[in-house]
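Heads up, the thing below is written out as structure tokens.
A single protein chain has been omitted from the complex, and every remaining protein chain is retained in its original position.
For subunit A:
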Amino acid sequence: MSSSVGANCTELKQKYDSCFNKWYSEKFLKGDTTSDCEDLFKDYRACVMSTLKEKGIDKLLDDSRKEAPFPSTDQQKQEGAEKTA
């Protein structure tokens, strides 16, 4: 499994990746849209976001997102309705 840009996030990442890979093959590809891995993703993502800030990558991302936003551009909509797997 690949490692994270934040070395201390790799363990959280791999737990999430294992969950996601299982979900992808056993549920997603079979048309099941229920999500399984939200909590694991939240923990992993929080860790990555703080690494991105430390390395200044968050600013590069913001610039890129201005040109090509991640599909749900409304921050509130994203946090409220986000279904992550």
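Going forward, a residue touches a chain if its C-beta (ideal position, glycine included) is under 8 Å from a C-beta of that chain, and two chains touch if they have at least 3 such contacts; residues count from 1.
Throughout what follows, contacts and distances are computed from a predicted model.
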### Message
I notice the complex is incomplete. Of the names "PRELI/MSF1 domain-containing protein", "histidine kinase", "Alpha-1,3-glucosyltransferase" or "COX5B-domain-containing protein", which is the UniProt protein name for the chain that's not shown?
### Response
"PRELI/MSF1 domain-containing protein"
### Summary
subunit A residues touching the chain left out here are 1-6, 9, 13, 16-17, 20-21, 24-25, 28-29, 31, 33, 35, 41, 44-45, 48, 52, 57, 60-61, 63-64, 68, 70-72, 78, 82-85
